[in-house]
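The complex appears here without one of its protein chains, the remainder shown in place.
Think of it as A, B and C in the order they're written, each chain with its own count starting at 1.
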Amino acid sequence: MNRKNGITVCIIAIIAVVLIYAQSGISFGDPVYQDMDQYFLLNGQVQTGGNNICTDVVFDFRAFDTLGEATVLFTAVMGVIVIFRRLMKGEEYEAE
Amino acid sequence: MILLFPEPFEICVLVLAVLILVALYRLVAGPTSPDRVVALDAINTLVVGIMFALGVIFRENIFVDVAILYAVLSFIGTIYYAWYIGGRYT
Amino acid sequence: MIEVLQIIILIGLLLTAILAVLQTDLLHAAVTLGAFSFLLALEFYILQAPDVAIAEAGIGAALTTAIFIFAIRAVGRKEVTS
Partner (left out) sequence: MKQSNIVRITADIMFPFIMIFGAYVVLHGHLTPGGGFQGGAVMASGVVLLLIAHCDKDIKTLIPTQILKNVETFGLLLFGLSALAAVILGSGFFTNWLVNTGLLFGTPVEYGPNPGYLNTGGVIPVMNIAVGLEVLAALSVIAVIMFRSTEPDCGGEEQ
């Protein structure tokens, strides 16, 4: 058990050192490719009519992602109902 | 960018952050379950305080909405833990 | 000032994330994961992303806690180790 904890601490330390070294050369908040960012910030408010740029991107420019997210949520509810249907008391199960 | 406002609110934020570390020690090393739940509730309240103070420092009045939301919703998690512990030990 | 605050919050994030994995009592793991969720939302707030902070608040503070408590009441509290 003690040896296992030592191995865990060593792995975490190695990952931390690698991540700190990797982020040391990147300036925060200044990505390399930022063409679409500037387009959204300059034209998004006029084209979509919303002041919150995040909501504009999610519901107008990238609305297909939101459709997929809604479908995933619907599928999750169907899976929960199918799994837990037999564990419930059975009144709702008999009515269908 | 951040240093627009004079000192007192920044000192307030730093003191609250150090208090979060103190509460985290009790959450990590607490002997019993109620210790950990009370430490979690203390962390929730301290996070709400930090959010209000940072809303003053950032000078954004819409950031206060997030803090109000936290103050409302942290009650629900605490009440669930209390329900489980109370149902088990009484 | 903001760098010191971020260092404190990241230390707390790393500590709670490791401890949530290493716990054997499932209720203690759930409590530690709740603290991780709150500190993560505070980090999002400091990075000026209030949309993600609100989503993390709604999901992590109330709903995840409720579902974890339902599951712990159903399957028992102590983790069985072989």
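Just so it is clear, a contact is a pair of C-beta atoms (placed from the backbone, for glycine too) under 8 Å apart; a residue touches a chain by one contact, two chains touch by 3 or more.
If you're wondering where the values come from, they're calculated on a predicted model, not measured in any experiment.
Q: Given that one chain is not shown, what are the shown chains it touches?
A: Every shown chain touched by the left-out chain: A, B, C.
Q: Suppose we count only contacts with the excluded chain; which residues of chain A make the list?
A: Missing-chain contacts on chain A: residues 45-52, 54-56, 58-60, 63-64, 66-67, 69-71, 73-74, 76-77, 80-81, 84, 87-89, 91-92.
Q: What is the set of chain B residues that contact the non-displayed chain in the whole complex?
A: Residue positions of chain B that touch the missing chain: 62-63, 65-66, 68-69, 72-73, 75-76, 79-80, 83, 87-88, 90.
Q: At which residues does chain C meet the chain that is not included here?
A: Contact residues on chain C toward the absent chain are 50-51, 53-55, 58-59, 61-63, 66-67, 70-71, 73-74.
To be clear about the criterion, only the chains that are shown with their structure count from here on.
Q: Round to the nearest whole Å and give the separation of the Cα centres of chain A and chain C.
A: 16
Q: Using mean CA coordinates as chain centres, what's the chain B-chain C distance in Å?
A: 12
Q: Mind pulling the chain C residues that touch 2 or more other chains?
A: Nothing qualifies.
Q: Okay, in this complex, where on chain C does chain B touch?
A: Per the stated touch rule, the residues are 1-2, 4-5, 8-9, 11-12, 15-16, 19, 25, 27-28, 30-32, 34-35, 38-39, 41-42, 45-46, 48, 50, 53-54, 57-58, 61-62, 65-66, 69, 72-73, 77.
Q: Mind pulling up the chain B residues that touch chain C in the complex?
A: It is residues 2-3, 10, 13-14, 17-18, 20-21, 24, 27-28, 33, 36-37, 39-40, 43-44, 47, 50-51, 54, 58, 62-63, 65-66, 69-70, 73-74, 76-77, 80-81, 83-85, 88 of chain B that touch chain C.
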